[in-house]
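As you look at this complex, bear in mind that one protein chain is not there, while each of the others sits in place.
The chains carry the letters A, B and C, assigned in the order they are written, with residues numbered from 1 in each.
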């Protein structure tokens, strides 16, 4: 299957998953609520923001990853399905953490919630790393554009995974601190994500446009 | 990343966010309800219509804005993520205002709801303006098609932002009046939105088709 | 704006709206339920099927309608937004009718529900007709492929609108009969929808492939 098709379906799943996050806010609305009550629900907004950024970043990385290959094989699709299974699940631990924090339930309960959140993020990170390692190892078969800095990219993925492991361990002590760590990881990746062919083209000027013929440019513009 | 990819993902998010608005109506249905009770829920329908138009317009402006560039860089994507974070949140203040109005809760409560609605719209307007200013300033690097009337466009964006600020201030006094203002802004933008390259092509006749070669036409038809 | 972009966004909205229908079934699941209880919820399944077919047909007609034009102007987009506003609302009257029927509420209540359902469908039909009339009248400006049977198409649209008006009137007496009429209209349109350029190509064999150059065919296949 062409990587574009898999990407287009995945894009749809990412778009829906990121929007599902608002469903954690809707129950707050379905009550005649005062300003004080609204502000007391801050964990819901914090959870919304952190998970939104996290899924947004994951979408970016997913796109960058698939932009290196022209085709995807069955193994890639299987790995991709597990990756999406994790991404779609994100609103669940988000609600778990936010509800526990907002309702001031016992700390033990909130810790469990923050750990579950971390575990889901770890699972997604592992799926990402597995897919990246697989794609990098099969560049030839899948018609990949050469990955310029495979090592650096692998290190970046590992850094994210390590960060989520640390966050999950911290969650055993302080759920709020864990949430802060997840947020920091998301913000970090906003500015330090995987370099892709397109990024390379932008960073290196417009030389990519030069080695392509005139028809290609028009086809590009026509789309 | 090519602007098309970012736009396609954003389109998905807009499409889901606009559809989520119906979830504010569904709870009304899950009751054996009389005609009188249905009509008493008018704020829900009004909220649905206003927010639907608002998100619809935002989608239009978003598309027009990105149609000026061929590529987007990291900063654009970060700004875009914040913009989408605001758009996806719209069903929340919509529900807040509609539920408060429909259930006839205390005016103080409804005012808070209308203010929150306004604040979300202001946040989105700011994200829009920031993204527009950034794109306009980086036209060269991002392979932009020249923006013909950047000044006029900036004024239009500012007008929207100013309108939402006025609406939010009015919300402190009358939530219904604020809702009317938000609706008026949406209707205004239906007819007065940002001019884009495509619009220009339509307004100026079909001369855009003439200066493109035969290959372009084929690429266009092929899509 | 190119009609393709508007269509792609609309496609997303249709896809989400059609899927939202399952949310009327989910509450049934969230109970330990016996076989008898499950079968007693038949109106929910009937409503799901009728509305699913209805939105599916509308998607088809929407696509066919836009396939006649290459560009859409502001008026078209405004009409399209109102059309989508109606389509997205469909799960609401569906739930209203199904819940009333399933819970055996007073006939008066169920009648109101079926009338509301009909009114929403009428509103969508009117938006469809308005958009069709507008597009047909502006074929030249919008780079339309000639509409071969505009008159026949207009008659078909009117037939649908008339059908929904009859259904709504019947709903005043028998909600179930009205539901049957809405279903019949959907099934009728499954086999009798608006002819478009693509359909013409299929019906007339493959001669459309012949008058296009080799590059065009490749571009087509390459996508």
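We take it that a residue touches a chain if its C-beta (ideal position, glycine included) is under 8 Å from a C-beta of that chain, and two chains touch if they have at least 3 such contacts.
Note that the coordinates shown come from a computational prediction; the quantities given were computed from them, not determined experimentally.
Chemist: Looking at C:16, C:101 or C:116, which residue reaches the missing chain?
Modeler: Answer from the full complex: C:16 touches the omitted chain.
Chemist: Looking beyond the chains shown, say which of C:59, C:92, C:128 or C:164 touches the absent one.
Modeler: C:59
Chemist: Residues on chain C that touch the omitted chain in the whole complex?
Modeler: Touch with the absent chain occurs at residues 8, 11-12, 14-16, 18-19, 21-23, 25-26, 28-35, 38, 48-49, 52-53, 56, 59-60, 63-64, 190-191, 193, 196, 198-199, 201-202, 206, 209, 214-215, 218-223.
Chemist: Mind listing the chain A residues that contact the chain we can't see here?
Modeler: So the residues of chain A touching the unseen chain are 1-2, 4-5, 8-9, 12-13, 15-17, 20, 23-24, 27, 71, 73-74, 77-78, 81, 84-85, 88-89, 91-96, 99-100, 103, 105-106, 108-109, 112-113, 116, 141-143, 212-213, 215-216, 218-220, 222-223.
Following the convention adopted for this analysis, only the chains that are shown with their structure count from here on.
Chemist: Fit chain B onto chain C over the CA trace and report the rotation angle, somewhere between 0 and 180 degrees, nearest 5.
Modeler: In degrees, rounded to 5: 90.
Chemist: Which one chain sits nearest the middle, judging by mean Cα positions?
Modeler: Nearest to the common C-alpha centre lies chain B.
Chemist: Taking the mean of the C-alpha atoms as each chain's centre, how many Å separate chain A from chain B?
Modeler: 24
Chemist: Give the residues of chain C that touch two or more other chains, as numbers and ranges in rising order.
Modeler: If we look for residues of chain C contacting two or more partner chains, we find 12, 16, 219.
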